[in-house]
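A single protein chain has been omitted; all remaining protein chains appear in their positions.
Note that the chains are named A, B and C in the order they appear, and that numbering of residues resets to 1 at the start of each chain.
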Amino acid sequence: MKVAVIGCGTIANAEHIPAYLKNPHVEIKYFCDIVPERAHAAVEKYQCGTAVTDYHAVLQDPEVAALSICTPNNVHAPIAIDAMRAEKHVLCEKPASRTWDEVQEMIRVQHETGMTLNIGVVNRFNDSVRRIKQYIDAGKLGHVYHVYVSFRAHRSIPGIGGPFTTRAIAGGGALIDWGVHYLDIVMYCLGDPQTKTVSGETFCQLGRDIPDYVYTNMWSSRTRDVNGTYDVDDSVTALIRTEGPVITVHGAWAQNIGVKETYIDFMGDKGGIRLDYGGKFTFYGAEFGSLISYQPEFEMTDMFQNEIDAFVDCVQTGKKLPSHIDTVAVTARMMQAIYDSAARHEEIRLD
Amino acid sequence: MKVAVIGCGTIANAEHIPAYLKNPHVEIKYFCDIVPERAHAAVEKYQCGTAVTDYHAVLQDPEVAALSICTPNNVHAPIAIDAMRAEKHVLCEKPASRTWDEVQEMIRVQHETGMTLNIGVVNRFNDSVRRIKQYIDAGKLGHVYHVYVSFRAHRSIPGIGGPFTTRAIAGGGALIDWGVHYLDIVMYCLGDPQTKTVSGETFCQLGRDIPDYVYTNMWSSRTRDVNGTYDVDDSVTALIRTEGPVITVHGAWAQNIGVKETYIDFMGDKGGIRLDYGGKFTFYGAEFGSLISYQPEFEMTDMFQNEIDAFVDCVQTGKKLPSHIDTVAVTARMMQAIYDSAARHEEIRLD
Amino acid sequence: MKVAVIGCGTIANAEHIPAYLKNPHVEIKYFCDIVPERAHAAVEKYQCGTAVTDYHAVLQDPEVAALSICTPNNVHAPIAIDAMRAEKHVLCEKPASRTWDEVQEMIRVQHETGMTLNIGVVNRFNDSVRRIKQYIDAGKLGHVYHVYVSFRAHRSIPGIGGPFTTRAIAGGGALIDWGVHYLDIVMYCLGDPQTKTVSGETFCQLGRDIPDYVYTNMWSSRTRDVNGTYDVDDSVTALIRTEGPVITVHGAWAQNIGVKETYIDFMGDKGGIRLDYGGKFTFYGAEFGSLISYQPEFEMTDMFQNEIDAFVDCVQTGKKLPSHIDTVAVTARMMQAIYDSAARHEEIRLD
Partner (left out) sequence: MKVAVIGCGTIANAEHIPAYLKNPHVEIKYFCDIVPERAHAAVEKYQCGTAVTDYHAVLQDPEVAALSICTPNNVHAPIAIDAMRAEKHVLCEKPASRTWDEVQEMIRVQHETGMTLNIGVVNRFNDSVRRIKQYIDAGKLGHVYHVYVSFRAHRSIPGIGGPFTTRAIAGGGALIDWGVHYLDIVMYCLGDPQTKTVSGETFCQLGRDIPDYVYTNMWSSRTRDVNGTYDVDDSVTALIRTEGPVITVHGAWAQNIGVKETYIDFMGDKGGIRLDYGGKFTFYGAEFGSLISYQPEFEMTDMFQNEIDAFVDCVQTGKKLPSHIDTVAVTARMMQAIYDSAARHEEIRLD
């Protein structure tokens, strides 16, 4: 099976390409990037494929069965839509797109064309997250009534002044970039309940003064672009009522509190779980009149490899994965509602 | 100056009585409790005063200038109102009362009678809290845009089945009992901004099965009352927009997450502060291109003693304290709105 | 209810007497000890009772309903037997007696007289032990196939040269003094299965040279008696087959390995428990493909108080306790078999 990688930046090189190379059923035929150097660098580094700068060239090759979209968020929707119409299966990085309108268009085209459209909500392939879903489904937590989502960092604005911090490109900041993972984990573990109300606020406070933003390290880019744009949320909070539990959200790419608190608390009447994001989890409960807690031990597999392998498998078998665009719709709509509520400073009903 | 203590339970014996005894201007003339043994025990223990069971007896004594109300919440309002009408000055334990209606009535009578009515929002006399207010007033945090309030414990329901867990007596649970302190600190430090919107949810999950509630220790009472009532919130979350910062609230007397996270984060664009509730605080900021953080060192004085001394002083001088019922009104109204929003499952506007 | 304490040494003063004093239904009428000073010291210290040196005096007082035997092991049987024949209920310290023959005689007289005869297997009133029994009974460990009993200390010979180290008085050493507790816990938690085979060895190696035995501290007596006797086991090992699990025993009052390893491992096919003797326990298991372990949290009550309270209650109600001499017979017979196997250097069958 021949595939193409559209966008040869950080996430492509760190995760998608190595995972495709390890999958025995796949050959990477194209590396596509609007920056020619990046496409050529990939060909040279991985010793395979052809470098192209226009993704339409890829779409015209009938040998290509599927592609990964690893571009900035603003071109997720157009590329995915064009690809599906060209009868390519698509694995599109998260977030699905910048806005709920764009996501709805992607869903519409997926339903029309019947091509696979998976979103890179890679935590659905994470060993801890899968186990937490098992615990909740098996009733170990009893009635889960509240979830607290914390994705707070001291200084983690990515490439300040670049595409990540430009609303027209990224669609948003901390919420759309980090929050999407956390909210998706919550939705997945809870069985994707519908959203009822959303009240949220976003803050653009620490990054807006690009030249004077103090940091000790930065990801995606190592230096600030002082002539760039910063018009996204560096911090967000929300209270969400769903058909299932209430969700309280508190996230920050940057804040003047020097802690890293990145976890999700699932609170049930019989038990609770704290997921250390990216790591293991702890179960809390009671039995025989005693309080108990423990951290299950298990082997962690590579969630990106799992995601790519599952994508390849579903292209070949037609299986619908938990990362299908349909399942991601709830989170996309919820994030849109947080941004809308923040703009209007009032709660929004979605039911 | 002669005073009386109405209600001779835990808070009276632990804080009010010892503080009055240490104040050189005061003599305790009455210990009043509807349980005669408790009143007599106080007389015997402190070797002063007279034991009475009906607070009206105290109100009729013209020698009594002031009194502390240390009773369950349901009689805060009637005793305070009767006392002011009998021309006594009043220090009433927190919360002011069970509902915003009751508090409004207390305010009305205070304004009519002109007597002092202070509420036991004792953290306004705490050295850390006072300093944080100074930092914010001095602009060290810049624009404070968000406050996160966490008062979460693993197992801390007080006297399950007793007055603390009975709505008709206490008015509520974790929010009215613990949250009142945290929200009051926030209001005090921020200069008492008006509330605009409140969206909240309360949960009654862990305590409602009184016989099977598992705990390793319990305050206020050491054993459960299996025939008692549990109809209050053991957990609460809210998102509050004010004229100043947004406030996110997350509190629990009990939860199936085995952590104690009791702190308040004040997030500003120039700096931030985490207050370790009951302890010191840490300041986070940036200067000369570096990130900095430090915990100021200072002596902690006894905030209850400060409160009592200030009350005695204001009775004698007529000074208006930051714990005056007027300043507490904002928090009382906010808490009522959280309970109302939780009941209706929708956001409430207060502006 | 009037009781007497026979033997006013360490265990009486540390545990029995304080527990009787805290029990509201009991009055201590006699303190009996063959050393008059010890009996008088008790009367003075506890401000109650009469000092006597001959226990027959106690037996003749019809007011005395029950008594605790806190003497050396060699007089457990004669006093218990005389007491039951005098229609007194008896709580006799562990071990029941020095030999299985003596224990059988005690059982015979208990059955004849119908008086209560409980043995001080106090761990049957310990919160950890009781919970472990619940875990096993509830099937949390699955099939329990092996138990490893470790009561190993570096230097803990009690009062070397005194009654504890004299076979004619104590009946044995480390096994009869410490092992009795461990084996009794195992028997209790497993539902008292019958013993099938016993192969054991005892060692008298470190204590036999009384003057040169090196230690840093010593219990029961603070100094050695160089003219005393040391003819008991300071170390023991055994392999026991029961109708339930196999038990491996390894214990030492003293050994030239500088560790304190005092625990019991219950190994089942679904889960296992390590009891930290005198403390809490850890559960090990597997669920949802993960390995888990945790230490339940609960409040530890005073097991000696529980024992005394239960004894008083059973004297008044006739209830049969888990510490009844009948339930202790299995362990007494097993210990005898270990000593016999060690003497003959071969396995003994008991079925």
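Simple rule for what comes next: a contact is a pair of C-beta atoms (placed from the backbone, for glycine too) under 8 Å apart; a residue touches a chain by one contact, two chains touch by 3 or more.
Here the structure is a predicted model, which means the values were calculated and not measured.
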Chains in view that touch the one left out, judged over the entire complex: A, C
Hidden-chain contact residue, picked from the options C:D61, C:E201, C:D231 or C:D326: C:E201
Selected from C:A138, C:V226, C:L291 or C:A343 as touching the chain missing from the view: C:L291
Residue ranges of chain C at the interface with the undisplayed chain: 141, 143, 145-146, 148, 154-155, 196-197, 199-201, 203, 205-206, 214-216, 235, 237-239, 241, 246, 248, 250, 255-259, 265, 267-272, 274, 282, 284-286, 289-291, 293, 345-347, 349
Contacts of chain A with the absent chain, listed as residue ranges: 297-299
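Methods note: only the chains that are shown with their structure count from here on.
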Centroid spacing, where centroids are CA-atom means, of chain B and chain C in whole angstrom: 52
Computed distance of Cα centres, chain B from chain A, in Å: 42
Sequence positions of chain C contacting 2 or more other chains: 297-298
